[in-house]
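The full complex has more chains than appear here; those shown keep their coordinates.
Naming follows writing order (A and B), and every chain is counted from residue 1.
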Amino acid sequence: MLLACGIAEQNVNVTPACPCLRGWLDGWWVFIYEKGYQSTDTAISSVFTKMKGVGYTNIKGSERVWDVADYVFPPQGDSSFVVMTNYIITEGQKMGKCPELDGKHNCSSNADCEGGSFKRTGHGQMTGVCLNTTKTCEVLAWCPIEDDVMIPDPPMLMSAENYTLFIKNSVTFPTFGVSRSNLVENIDNSYINKCLYDPTHAPLCPIFRLGDIVKLSGFKFETIARVGGAIGIVVDWTCNLDVDIKHCKPKYTFHGLYGNAAETDQARASVGYNFRYAKHYMEDKEQKRTLLKVFGIRFDIIVQSLARKFDIIPTLTAIGSGVGIFGVATVVCDLVLLYLLPKREFYKNMKFKYTDSHVQDPDSEACSTETEVCKK
Amino acid sequence: MLLACGIAEQNVNVTPACPCLRGWLDGWWVFIYEKGYQSTDTAISSVFTKMKGVGYTNIKGSERVWDVADYVFPPQGDSSFVVMTNYIITEGQKMGKCPELDGKHNCSSNADCEGGSFKRTGHGQMTGVCLNTTKTCEVLAWCPIEDDVMIPDPPMLMSAENYTLFIKNSVTFPTFGVSRSNLVENIDNSYINKCLYDPTHAPLCPIFRLGDIVKLSGFKFETIARVGGAIGIVVDWTCNLDVDIKHCKPKYTFHGLYGNAAETDQARASVGYNFRYAKHYMEDKEQKRTLLKVFGIRFDIIVQSLARKFDIIPTLTAIGSGVGIFGVATVVCDLVLLYLLPKREFYKNMKFKYTDSHVQDPDSEACSTETEVCKK
């Protein structure tokens, strides 16, 4: 770049700063900042999760505990799973005929209940009968029908705040043949047994308290536990493999995925996260089920990976590009000087001032280069 | 570019269109079309799905309805799930010894049934006995063995065509600190309660009728419902964050994922989508299960995201590249003129043979190019 500027300076004693600076920036930008001397790879990754903790409910004197096999969906330790924090339970449902909920399929006579038809948000197939007692249509459905109008408040399983999540994540960079686990050096069994993730004091501990995760994502646990929500846990593997592999460590960040935390509930079209789950059983030779409307926090563990390593090919290419832009700057400097600046005629003369020296005539050559000949 | 072309014109009154045009195209291409003045980001995304609708079957007078807890696998509102549209049910299976299906493990004597061995496609472990009644080997298995030769036609749950799918999708662009939900402005509760997705009239309604999805993906519902299939729903978030955020809206497209719709079934090696699912129960102190061979439509919701926003760094880089290529074009023009074109000698003379011709003096012109004048 100094050279390119030098040319301009040499010619006209004026340096057009802009294009020179650009060329210089571009060249080094590609090389240093964009790390043009390294090749990159993204990882094949696998995430395994495991919850720990026990919940407790006492409903009208009936105590029970909820362990991991009860509150995690699906059970197999997937990278995306739901932790139940609240629920509406409807026990002993069996196939039969019963009145629809008030507010759905309201009717005043049988004519309002077309037999054999459905409503999109209904619970079953209408039998064609309007029941006088409830003023709703009778339906063939899993009876009794779930009444989900009231969402328990406070949430049934507020204790979920103290559950812990263990994340096991391995990444493999196939191009470089490098494998890493989030259980990096010094994260051994004895450390895991007592550590708890903390952004400043224990940023590598793979055990997370649910309450902490929710807080770090900007949400309030009470709200999210009642109606459900979704939180993304990003595990960021940005690694420079030119330095010691032990510097290749995961970074954890937490993002609320549905709406921003400050948003008021009323403004939102669809709040929370819930789904229905049935446990089937046989009783007295009859098929029955327990229906759970589960409100919970969905956790999505998202692995972002980018490894870089010195490689001769991109290095050469980056040098080439840098040199290219650097060379171009010369041309640009000249162009600006010759055709754009107000004093361009002056610069033009300075630059070209060719004589007839190119004509292959020894005499004329002599004339122009040997002044004494001319003076003669 | 005009300048670069201008140089060529100035020199030789000929503009080599190609390299000039290329330089011009390249420069603007990077800047305008490839949006070189913006930085980009892809989103962290979360998808939550919810089915609504009730199915009804009447098998030999035994009526029942199928609700969302019965026909969606898995239940927790994942971005990839299966909606059951057809099934083969085998009730009351228990561990025991029974004959294999006809066509598997056929035998004429006990010698054909090696005790303790398995066949890859068999249902259990051979006991070593050839049963005379069926002419098949006896196996230790869940008995009675499921007979899945006949697939019900029409499908048991054709009503699935009228089920609706609600998609809740949020995207977060961490670089720009922007979060969006597919429930954009004006998609409020009252709209959601009555709308139904339509590519032209309601392209932002997040409620989709299954029959519509299948049709838009190019498949026929009857076929796909009978044997199962897979459909991808792509939610495309391509956003320019330099304009008002409310223009950042999702676009939905639908793709049949297994084979093309026109393909005949016979040509395909493996048709449909099915899996087996068991519901376990205890009866008379015995472990039993109901086995369902589920044929269904698998929906994969795929989020594609790309946000762009003005950024000074890529802008400078893009300008630099543009200027670079623009400058290069000059050199290229010259090279083509000087070394490639048939009349290159003429151009060469024109370009270099500058004498004092720049001085607008007719005499000096004569002097420098006509050597005899000097000699005079």
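One rule holds for everything that comes next: contacts are C-beta pairs under 8 Å (C-beta built on N, C-alpha and C of every residue); 3 or more make two chains touch, one makes a residue touch a chain.
What you see is a predicted model; the values in this text were computed from it and never measured.
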item	value
Overall number of sequence copies in the complex as this file defines it, 2 displayed	3
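Here, only the chains that are shown with their structure count from here on.
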item	value
Distance between the centres, which are taken as Cα means, of chain B and chain A, whole angstrom	18
Chain B residues within the chain A interface of the complex	3-4, 6-7, 44-46, 48, 50, 52-54, 56, 63-65, 67-70, 74-79, 159, 162, 164, 166, 168, 170, 172, 174, 179, 181, 183, 187-189, 191-192, 279, 281-283, 288, 290, 316-317, 319-321, 323-324, 326-328, 330-331, 352-356, 358, 368-369, 371, 374-375
In the complex with chain B, residue positions of chain A that touch it	19, 22-23, 25-26, 29, 73-74, 80-82, 95, 118, 120-125, 140-142, 230, 232, 234, 253, 255, 257-260, 268-270, 273, 275-278, 280-282, 285, 289, 291, 294, 298, 300, 302, 324-325, 328-329, 331-332, 335, 339-340, 348-349, 352-356, 358-359, 361, 363-364, 367
